[in-house]
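What follows is a short report on a single structure.
All protein chains but one are shown at their positions in the complex.
Note that the chains are named A and B in the order they appear, and that numbering of residues resets to 1 at the start of each chain.
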Amino acid sequence: MGAQSAYKQNEVQELFYQAEQLSSSNVRDQIVEQLYKKSNELIKEGVSFTKTKHDQRTEKLDAIFTSPIWGFPIMLIMLGVIFYLTIAGANIPSSMLASFFGWIEGYLTLMFTTLHAPDWLHGVLVLGLYRGTSWVISVMLPPMAIFFPTFALLENYGYLPRVAFNMDRLFKTVGAHGKQSLTMAMGFGCNAAAVMSSRIIESPRERMLAILTNNFVPCNGRWGTLIVLASLFMAAGFTGGMKSLVTTSVIVGIVMFGIIITFLVSWVLSKTALKGVPTHYTLELPPYRKPKFVDTVIRSSLTKSLSVLKRAIKVAAPAGILTWVLANIQVGDTSILLHIVNFLDPLGQMIGLDGYILMAFLIGLPANEIVLPILLMGYLSTGALIDVEGIEDLKQIFLNNGWTWLTALNMMLFSLLHYPCGTTLVNIYKETKSIKWTFWSFMIPTGIAFLVTFLITQIVRFMGWV
Amino acid sequence: MTKSFRIALAGNPNTGKSTLFNLLTGLKQHTGNWAGKTVDLKAGTFTFKTNQYEMIDLPGTYSLFSNSKDEEIARDYIVFEKPDVTLVVLDATALERNMNLALQVMEITDRLIICINLIDEAEKMGIKINEKVLMKRLGVPVIKISARNKSGIPMLLDTIDRVVTGAIQCTPYQMTYDEETEKKIALLLPTVEKISGNKFPARWLSLRLLDGDTNLLQQIQQKITIMEG
Partner (left out) sequence: MMTESKKIKLFNGKKGDFIRLTHLDIDGVMRRRLLDLGFVPGAVVEVLRKSPLGDPIAFRVSQTSIALRKEESLRIEGELINP
């Protein structure tokens, strides 16, 4: 068999040589030209056009959506409207879910008392793990169930390519690919999926830029954190619709900040490690098409929200138990958890956070969704137990641990900017096949997260604003 | 007795492949009105009559020349995995460009069905398609459907059934190129045939070689060595 394949190998080499001799640079041109000629011929025979007019609706809509005057304001308004719908619409279902979980919690507590379970166990399992997780669900599920369908409708309608069309010039200026706006849009749903979708960018350099910066778009796993902190600390003085509006503005501001950072990082990288001129760009602008409303809504809200949620819960339980173990194993006279917290605290304080918050981000590496519950468990495990009724009262826990608006702002920024979640890192490795770039995709955001929060903290403290 | 067949969905981006995939398999592949929504292979199953079908939603491509990773994934699937039927989904409102891809698929496989989707949109735009003429010219079944309005689906399923059971024999139209190219193909063809055997489309491989795509033949050679070894 060896001899046979060696013989074949020779033959193949000869064939390649022959092909190379025969091949000329315009073969492809010839082939494609003749394919198109044939297509045309077929269409002349088999297709008739009774109207000469093209798709008028798409022309008219494009005149608005990509207009020099209205193009950009409309994009901003769209973003704002989606977030407003998400935040305002989620209010009532969120509090309904919260009271439903609270009702169950009553029974859980009853069970613990009947079993004479120790107080600390009840504290950590029920007040920490259960309450944390159920709270994440009540905070996260309704916004997702609104955001995903709304976004999917817009996506199926055909608006996204227009965003890419409008924004391309900006991406070109920073040396990136115009389709990066499409991968960024995917990032609002899930960064891990967005990293995969970067395959639509053909040139490796620009694709790497899209992958390395995707994390600066907050995925829905981080919205819970962002929305709650914004409404607790930034919109605290408002009620009702106004409160949602202020929260929305803060979130839109955060998202815009992330976009600015994306441009900055892309620009710096394309001047340094990923040097090169922008290449290959073709973008198709499909006609606007009315989406299948019910199908789209159901598919995106149910399947997507549920799968994201499942992931969150799957990670929340082990992370909760880890936190519990760390909080209950004593080394010397304090728990491991406190050792870690104390170790991280100086660093945390420097950037306007604290040791607990940094620890929560560390344990939250597998999934951003669990950062807040872990943080709450951490705070609660040190005996600062208070009785909370509903989401609003959670603010008290934060205040008891020395939070100010600056802490909330920094936590939001850190959440926006810090390293990608574990799943995203794995996908980055799969897509780039490079340990080096996976490492940098971790380091770059983390470095920026520390830098930004550090600067803000020092400035605010220096000016005496807190 | 139930038999099982594999159907691959090929086509330009945004022609409704995922919509059709969802309709037939009941699966929840996400759709979107932009080129690049599906970047990976997705599989789902359905049964029709007594047969079981596995359907594969390939990434949308403009051609099968493998200019990019997506195109390579789609092409490799059709060439190496040899689905029982390749369903080429075309956008009725942009047939010129779409047909060009269909012609390419016809060079690779003779088990294909052309499925002209978005027929509802085409009608609105005053585009009338005579599928009988196309069918005659192309030598393969041509079915008009609207995946969104679920029209033409029974006909499509029936055709799939008849193609896999051999009730319909496809004789896809084979592109002929200019004289010079044809001459060159003729020169390469004997050797290519010897290497690729009857398992791979030799004429098309020769054309790919002329176009400088040596990678493909090497892949095929490896496959064959593995099969023989």
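Here is the rule we use: a residue touches a chain if its C-beta (ideal position, glycine included) is under 8 Å from a C-beta of that chain, and two chains touch if they have at least 3 such contacts.
From a predicted model like this one, the values you see are computed outputs, not experimental measurements.
Among A:Asn166, A:Ser244 or A:Thr457, only A:Asn166 touches the chain left out of the display. Where chain B meets the missing chain, the touching residues are 62-63, 65, 67-68, 93-97, 100. Touch with the hidden chain on the side of chain A covers residues 28-29, 32-33, 36, 54, 59, 62-63, 66-69, 71-72, 165-166, 168-170, 172, 178, 202, 278-286.
Here is the rule we go by: only the chains that are shown with their structure count from here on.
One simple way to say how far apart two chains are is to compare their mean CA positions; for chain A and chain B this gives 35 Å.
In the complex of the two chains, the chain B residues touching chain A come out as 13-14, 19, 22, 28, 30-37, 39-40, 63, 65, 67-70, 93, 95-97, 99-100, 103-104, 121, 125-131, 133-134, 137-138, 148, 175, 177-178, 181, 184, 187-188, 191-192, 194-195, 206-207, 209-212, 214, 217-218, 221, 225, 228-229. In the complex of the two chains, the chain A residues touching chain B come out as 1, 5, 8, 11-12, 14-16, 18-20, 22-23, 27-28, 30-32, 34-36, 38-40, 42-43, 45-51, 53-55, 152, 155-158, 160-161, 179, 182, 196-197, 199-200, 202, 283-284, 286-289, 291-292, 295-296, 299-300, 303-304.
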